[in-house]
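Every protein chain of the complex appears in place save one, which is left out.
Chain naming follows the written order as A and B, and within any one chain the residues start at number 1.
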Amino acid sequence: MAHADTMPAHKSPTAASLSATFNPYSWVVGGVFAVLALPLVATLGYALATRWGATLTPDGLTLAWFIELWTTPRFLAAFARSLFIAVGALALSLALVLPVALLAHTRYPRLDRWMNTLILMPFAVPPVVSSVGLLQLYAGGPLALVGTPWILIPTYFTIVLPFMYRAIANSLRAVDVQSLMDAAQLLGAGPVKAFFLVVLPNLRGGVQIAVFLSFSFLVGEFVFANMLVGTRFETLQVYLNNMRGASGHFTSALVITLFVFTLILTWLGNRQAEHTITEAAR
Amino acid sequence: MMAATTRPPSSATTPKASQAAYRQQPAIASGATAASASRHTDHASSGNAISLKGLAKRFGDTDVFANIDADIAHGEFITLLGPSGCGKSTLLRAIAGLTSLNAGQILVGDTDITHLPPQRRGVGMVFQHYALFPNMKVADNVAFGLRMQKVPSDERARRVDEVLRLVEMQDQAHKFPHQLSGGQCQRVALARSLVVEPRVLLMDEPLSALDARIRKHLRDQIREIQTSLGLTTLFVTHDQEEAMLMSDRVFLMHQGRILQQDSAEAIYTRPRDENAAGFMGHYCLLDAVEAAPLLGYRSKAGRVALRPEALYLSVAGMPLGGEHPERVGPGVHGVVRRHRLLGNIVRYDIDCAGVSLTVDTLNRSARTLLPQGQQVTVHVDLDEVQELDT
Partner (left out) sequence: MTLRLPAWLWLLPFAIVFCAFQLAPMAWVAISAFNVNGDWGLGHFQEIAQSAFFRQAIWKSLTISLVSSAMGLIIATVTCHALMRSGPRLRRAMIAFTNMTSNFAGVPLAFAFIILLGANGVLTLALQQLGIIEDVRLYSTGGLIVIYTWFQIPLGILLLFPAFSGLKAEWRDAAHLLGAGRIAYWQRIGLPVLWPALAGTFTVLFANAMGAYATVYALVNTSYNLMTIRIANLVAGDLFLEPNLASALALVLVVLLVLVTLVQQWLLRRSAQHGSR
């Protein structure tokens, strides 16, 4: 009753839940949902099936494919490599982006506009195009990085930069970093100390969102990994591609494992996002 | 059906002149007499501009409003006044056809519009947040309704220009809504609903989103335009000052009912019941026992409502703030708890034998301010005592 005054009929909670069952629009949503779910459901079914031949449903259910996958040393090694590269890239990104974002929101306000243009570049240039340049620039000479994980880490920094910068810039703005720094310095802390003791703890929420989302994005990256490094440092996605000859059930288990892994990461990120929002609302 | 009113063609160039051009009939444009005058100027048919008969609306199990009955005369300015959540905006949306009704009938003139879609009701509406179309310039926003009626473009341009002059926005015709201030947006929105010559204008808290100075200016402008056009208007607000200043009649709403339909003065000075008194002014509500010492008799009504300006103070037998009225109740002793300075008024909270009274006195001089703890005597103007049914 409190808000009945301004609420049109279709927004009332009871009306909505009632109409949801008969609403033709819900059928449209359901249809698209089904289409999007189909490949995922089929893959999950295949990963859990003993055999799935010319029938509508699998013959029997088993976890054997997952157990086989999770006991394959090559898979575990690829997993470890992917984690290593993702963690390395994120650490590098944080180390490079945090000072820039901080300065853009304290000392050099014009820098923020520059950065907002710069971070569009990774979107404008497809990874395949960047690879062409990277392969030539770092194939030999003093920086012969191609074929090693060391080329992927800085390259991944460039592709997560947009997420990273936006997330950090948004939380810097949200906590009004200039006032925080001013207050800390008036109380006797130097700028570096003020940053680590006052600003950074307040950025934790925003940074965590960016880290989780970037992490899931990097674990799913294939183009750079395959073109710049390939089998010489086999990551999860490259491993998956190389397993194309293996049993479909086995690769399905791998696909599902990867998907669940990124799902957990995005879920953690979104939970953090909600947490941050509720905290900010207080 | 939209062309219920006729306007003389006009070559008006100034705002005042175009206002004259918009007048349907020689209008008598001043205060409370305007309504009764324009009642006879509009439609030839006798009867009311709008009749609401037994309107009711439910969301699930809760009544948003029920048993709404009202007759509104031609050219009348009606305010639906009430706290948020009282159902006034939903009632307005139901009259516009934007929300369905569970029961009742709406007549505009002699036409039953209860089941008509909003497009065919001939009702104009102004929204709290303007609802200007962001993709159209001011002139195109205003022209939208005429375009829908397939009015030829030269006539359209002329009428848009006229109505923009009326709201003094003719210089902004080529701007987009996002380039305008809130007050300008609302004037465009007003022009947009006026240009199609609606039979009834509905306004849903049109001033609430504006800041105080613009609100006052636009409030007067709306009333002036409404009076000069003789346009039947329903205006929703939760601001009693707005309601007092603008309306011919106020419909006081509370929990989905109309508590009282009366002139502004009557609503203010003679609230019908406790809820009405509670919403209007700063009435002190006392029960009969509490009020007896002040009145000098035991009221037969359950509750007694006293306005702060109907109470008078004296200090050591000397009346404070000028002459006291003829018929006052016996004095009651009290102590000043605190005072608040409201500009020309000083509002005292007085403790009188366990009852807290609010008393307004004219702020004649800083020397007469009473300090906290001052002993006073409180009198009541017996002609202004409201005895309420419970």
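Operating definition for what follows: a contact is a pair of C-beta atoms (placed from the backbone, for glycine too) under 8 Å apart; a residue touches a chain by one contact, two chains touch by 3 or more.
In this text the structure is predicted, and so the values were computed from the model without any measurement.
Considering B:134, B:152, B:354 or B:371, the position touching the chain not shown turns out to be B:134 (whole complex).
When the full complex is taken into account, the listed residue touching the unshown chain is B:193, out of B:193, B:247, B:260 or B:358. Touch with the chain that is not drawn comes from one residue among B:149, B:181, B:356 or B:372, which is B:149. When you scan A:82, A:155, A:214 or A:272 for touch with the missing chain, the hit is A:155. Of the options A:48, A:172 or A:255, the residue whose C-beta touches the omitted chain is A:255. For chain A, the residues in touch with the chain missing from this view are 8, 10, 13, 16-17, 19-20, 23, 25-26, 28-29, 32-33, 35-40, 42-43, 45-46, 52-56, 92, 95-97, 99-100, 102-103, 107-108, 111, 118, 121-137, 154-155, 157-158, 161, 190-193, 216-217, 220-223, 226-227, 230, 237, 240-241, 244, 248, 251-252, 255, 258-259, 262-263, 266, 270.
Contact residues of chain B toward the unshown chain are 93, 96-98, 117-121, 123-125, 127, 129, 131, 133-137, 140, 144-145, 148-149, 176, 189, 192-193, 196.
The criterion applied here is as follows: only the chains that are shown with their structure count from here on.
Centres computed as Cα averages put chain A at a distance of 55 Å from chain B.
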